[in-house]
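The structure appears below as structure tokens.
Removed: one protein chain of the complex. Kept in place: all other protein chains.
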């Protein structure tokens, strides 16, 4: 791309680099702090002495996590959940977003359909009746309880249908004239052209499944079946020391508020998702796919 | 004719119905549970055998001493978060768009997305330290610039802004992704034409880039209206303290602290229903307005 090399432009570019660098620093500092805490001895963490550099450097926390079977087991459950739930989410998002991206004139009841979906984004029956439904379907204590209830992520559907709508109409029309069915058009033309949008939604889906913890705690009857996020929740939740009229609580405290171990688990727990993003990033570099299109 | 149209569109309907089936079972099915809002609900009685009390649960919320103030706080904080939460990622996406060096761009993108993965439980510990008036680094900086110390987490005036600031900081990197994806959808031919016409980068941004992502901006803005009564329970709960209840308390934390979450299912459900209804009205209104005045369907 040709650029106008003016002094103003130069100033802007330098300022831009500067601003982005500062912002990036602001964002990475807490992560560095968590890392430093995970590499410090618990005592110094408890005394508030660990900032950005480990105090009393030790790998004990990581050694401990490595020896914690629950952690590793729950990672696998989460991987399974992301694979199964993510695939289901992506499939349903695409096949629902596609018809809904049509104009009302191209699909009867389209507006009704959209609102039926949007409505569920706003209203929910709440925990108790949802639990009853899951139980009646005999999904309790199975992976399906974590995957099926949110199988159609409405937010993503709406996002994707908007992306679909922004694609040039001519391509699809041309395909239809060539005799392609809806399904052929969807998979051969629409989907390949929507890589950035699909990458975004894939990321959202993976992150959502990876981070969701509440359903795991409620729908699983045995802790051995907790996915990572649920397991982490049992570890990192702050056990408040007020209300100590029940001194049994105190025993837990000394144990559970070891922030080094918490930090190590948080760090390791987030690592896989950190890594997904750079991988998906290449789809966000503009002008890769779209070059061929002319309006 | 009509029959033919159904037949032609049938593949599309089938696709929608597949998704609708899930939603019917797992979302509309449980919605019968909304009846709890009109009961003095006892879990042992099942869903329909508790005593019906009409709108008493709603009345109880309305009559709690601080409800008005708390709703005001919630809307105030949520609206600021919505606005800042839109402007920040859009600006960020535009700034990143101006970076030519790919490695730098990618690195920054990845880094700013990190805080999204730290929970408020963890962040609150860090924030309380760095925002401390006497020992925190932020106030040290303010002090060295000759500005007075600010009691960020203990001052009623400052607390809502702390909430907004830290929330935007935590989430803007993640939200930027949507806009980055939208930017890739802009036809490069437009830029080429603009360059030939001699438009500056600034003009290009103003007349090509921004209009190109307007649909997504409108969409994100509309969807965020759904959160007008969700000002972020986790965040507030982990950062607030009795000194800032008057400005920091939001509907969810208030209901939690008043003990309504645990045993008064009716009241808790009523609060949820109220929030849903408000969101629904707001989203519907903006949908209708966009359609009426811009002939544009948001979704």
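Letters A and B name the chains as they come in the text, with residue numbers starting at 1 for each one.
One rule holds in what follows: a contact is a pair of C-beta atoms (placed from the backbone, for glycine too) under 8 Å apart; a residue touches a chain by one contact, two chains touch by 3 or more.
Everything below uses one rule, namely that contacts and distances are computed from a predicted model.
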Which listed name, "Glutamyl-tRNA(Gln) amidotransferase subunit A", "Extracellular solute-binding protein", "NADH-quinone oxidoreductase subunit M" or "Na(+)/H(+) antiporter subunit B", is the one UniProt assigns to the chain that has been left out?
"Extracellular solute-binding protein"
Omitted-chain contact residue, chosen from A:28, A:137, A:171 or A:217
A:217
Of the candidates B:66, B:140 or B:234, the residue in contact with the absent chain is B:66
Which residue of A:31, A:100 or A:261 touches the chain not shown here:
A:261
Out of A:98, A:117, A:131 or A:164, which residue would touch the omitted chain in the full complex?
A:131
Spell out the interface residues on subunit B facing the chain that's missing from view.
42-47, 64-66, 125, 128, 132-134, 151, 153-154, 237, 240-245, 253, 257-259, 262-263, 265
Hey, which subunit A residues sit against the chain that's not shown?
41-43, 46-49, 60-61, 64, 67-70, 127-128, 131-132, 135, 217-218, 221-223, 230, 233-235, 237-248, 250-258, 260-261
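Definition applied: only the chains that are shown with their structure count from here on.
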Centroid spacing, where centroids are CA-atom means, of subunit A and subunit B in whole angstrom
15
Given the complex with subunit B, which residues does subunit A contribute to the contact?
1-4, 6, 9, 12-13, 16-17, 19-21, 23-24, 26-28, 30-31, 33-34, 48, 92, 95-96, 98-100, 102, 104, 106-109, 113-114, 116-126, 128-130, 132-133, 137, 148-152, 155, 157-159, 161-163, 165-167, 181-183, 196-197, 199-200, 203, 207, 211, 236-238, 259, 262-263, 266, 270, 273-274, 277-278, 281, 283-291, 293-295
Show which residues of subunit B lie in contact with subunit A when the two form their complex.
5-6, 9, 11-13, 15-16, 18-20, 22-23, 25-34, 36, 43, 47, 92, 95-99, 102, 104, 106-119, 121-123, 125-126, 129, 169, 173, 177-178, 180-189, 191, 195, 200-201, 215-216, 219, 223, 226, 238, 265, 268-269, 272-273, 276, 279-280, 283, 297, 299
